[in-house]
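Only one protein chain is missing from this complex, and each of the others stays in its spot.
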Amino acid sequence: MKTIKYSVILLLLIAAVLLPVFTDAYFISVAITILTFMTLSLSWDMMLRTGQLSFGTAGFFGLGGYTAVIISADLGVDPYTSIIIGGLVAGSIALVLGIAILKLREIYFAITTLALASVFSVIIRNLHKITGGPSGKIVYQTLFDYDSTKIYWLMLGIALGTIVISELFKRTRIHFAVDSIRADEVVAKSHGVDIFKYLIFVFVVTSMIQGVVGAAYAQQYGFVSPESTFSAHYLLLPISMALVGGIYSTIGPIVGAIILGLSSEYLKLMMPYGHLIIYGVIIVLVVLFIPRGVYGTIRDFISERKHR
Amino acid sequence: MKDLEKSAFWKKNSKLIYLITAIALLALWRPHAILYGIQRGSLYSLIGLPLSLTLGVVGIMNLAHGDFLSLGIYVSYMFFMNLGVDPLLSIVPVTLILFGVGVLVYKLTITKVLKSGHLNQLLLTFGISMILIESLNVIWTSRPRNVYVPYASSSMTIANFTFGTYELLYVLFAFAVLIGFQLFLKKTRLGQATYAVGQNPRGAKIVGINIGFVYLVVFGVSIAILGIVAGVMLPRSSIFPMVGAPYTMRSFCLVAMAGLGNLPGILISGIVLGIGEAIVQSIPGYSGWSDLVFFGVLIAVISIRSMRRLAL
Partner (left out) sequence: MRRVFLLAIVLAVMAMMAIAATPIKIGAVVPLGDITGDQASKAMRLAVEEINAAGGVLGRPLELIVIDDELKPEKGAAAIEKLATVDRVDFFVGGMSSGVHLAQIPIMKRYQKITIWIGAASYLCENAVGPTADWYFHLHPWDYQQGESYGRGWSDIVAAYPEITTDRIFLAYEEGGFGTASYDSYIALQKLAAQGEGTWAGVINDFRGESFKSAALGGGDYRAMLQQAKAYNPDLFIWAGYDADALPILQQAKEIGFAPKLFVGAPPGWPAHFGDSPLAEGVTLYGMWAPTLNKVSPVAEHFWNAYIERYKEEPATYFAPLGYTNIYFLVEGIKAAGTIEKAALIKALAELEYDSPIGEVLTISPSNVIKHQGFTAQKILQWQNGEQQVIWPLELKTSEPEYPFPKWEGR
């Protein structure tokens, strides 16, 4: 059983890496977008597993992007390093903020993280000299000069790294800590689990991932602006993908990203007007009829059959 | 008993009294800003009150809240353009129509996700929000429209101080809706049942309250209230599909600030935030930071409250 699983994974991996060879640049650019959102979706799900609903994805995504573009344009840092630094900056800010707000619970934490993206956006918008203000900032040398194949491999690498981290979280001690926190905090605490330490750790790691993705995304196009980089789009879409695919899993966000990413692009080509209505209808139908997400339903179905 | 009650009243409301005094002092310093702040803040509260009810009783985070407001504004606009009905008069039919819409949406979709958990409810309302916005866009295009009634820009002058009078309607309606809700919850049977459901759904069920019906009414009423807001906002606002969307986020902030189930708190928070915004906007060169007031105060209040509850 296990060898079959591993060989399937290996085949998928090879197919993913070789994708640019078989398809055209358009499909690759759609794939890049899907990978970007997939990574955001996975990072959001990882935080969700601790029981804390975070709405901060867009905020850290934008922070990473702005950091990368600012240090690239003003300090001449090369794009690749800037992506790493973007992630580190996002992570550090997450650390500081996390210590302050992770004591909040549930909806209050969620709303505060939601407010974060707006706060970052307002601050950046008003600091003209450093950030270029509302018009945004551009950097002339874009990543790989927009060679979509190389960008695809970079995003694929980031996505794979996130998948590995997600699985690591599931298999190590972190998994037990996190699951037990989600189930019942009081019980977890009485077992000696330092809730706070684990929450901060997961928060910082997921924010770093979001920062890295944001930096890579910004460097790809070579520009950032408060209106587009902090858009709620980068929050709502990853969450939808995780929910459509199936939360509390690694495969769920992956599946959800592929489904929603492909359908949004191809629906538009089929229906130039009103395709977003259909998109909304799809989401509503999925919630009503497949509440556990596509992967979640399949997984439960399989395990039900196993236990017959 | 009476003396105890009296001193308890002052104690409980001392913060409120300090607040009102502070506002009065600020009014002497920057009268226009305070007035605009109270007016705008009341609008925020007016939109936030129904959301607080839904969130507190039914437990749903309705991401489409502001988009139902947009829908109401368009319906109100239709009454004005096609039937010549004055916006304030159209409040009556629009409220009824939106109540119907709320009930319909509830029956079709929300009943099914009540058991699926908060996240699925979130995703559902996100889908509904998208459908609403895009449908409005397809039917009416993104080009803004306006209705003109002469009294919408009326003003009054008291002792050399000229101010606009229309937006005082926001204040009026905000207080009216709040008082209406309080009366409903305390004095009517359905309202008391609603209060019970909000406190303890399982307990309410055991006592024989029809939870489904309560949820239905609450959801319907919260969307219906948006119909009132739509009628009042119509003459002052440009009409376009995204007009209501920013108020969703603001309403959630108000709920977070006031705390679940604290309806008067919504009114107070709304006005305080409105005043904060207006003051920052009146400082030349710094109006771009006014958004920060909203979020900054929100974060501060939440943090302070959570630190107090740090017994766990």
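Here are a few things to note about the model shown:
We call the chains A and B, going by the order they appear; numbering starts again at 1 in every chain.
Simple rule for what comes next: a residue touches a chain if its C-beta (ideal position, glycine included) is under 8 Å from a C-beta of that chain, and two chains touch if they have at least 3 such contacts.
Source: prediction; values computed, not measured.
Only one residue in the set B:A33, B:L46, B:A64 or B:V272 touches the chain that does not appear here, and it is B:A33. Summarising the interface, chain A meets the missing chain with residues 24-26, 28-30, 33, 36, 125, 133-136, 138, 140, 142, 145-148, 217, 221-223, 225-228, 233, 265, 268-269, 272-273, 276.
Touch with the hidden chain on the side of chain B covers residues 32-33, 36, 40, 134, 137, 141-146, 148, 150, 152-155, 162-164, 166, 236-238, 240, 242-243, 245-247, 278, 281-282, 284-285, 287-288, 290-291.
Everything that follows uses one rule, which is that only the chains that are shown with their structure count from here on.
Put simply, the C-alpha centre of chain A and that of chain B have 32 angstrom between them. Chain B makes touch with chain A in their complex at residues 61, 109, 112-113, 116, 118-120, 122-124, 126-131, 133-135, 138, 249, 252-253, 255-256, 260, 288-289, 291-292, 295-296, 298-299, 302-303, 306-307, 310, 312. Per the touch definition, chain A reaches chain B in the complex via residues 48, 53, 100-101, 103-105, 107-108, 111-112, 114-115, 118-119, 122-123, 125-126, 185-186, 236, 239-240, 243-244, 247, 273-274, 276-277, 279-284, 286-288, 291.
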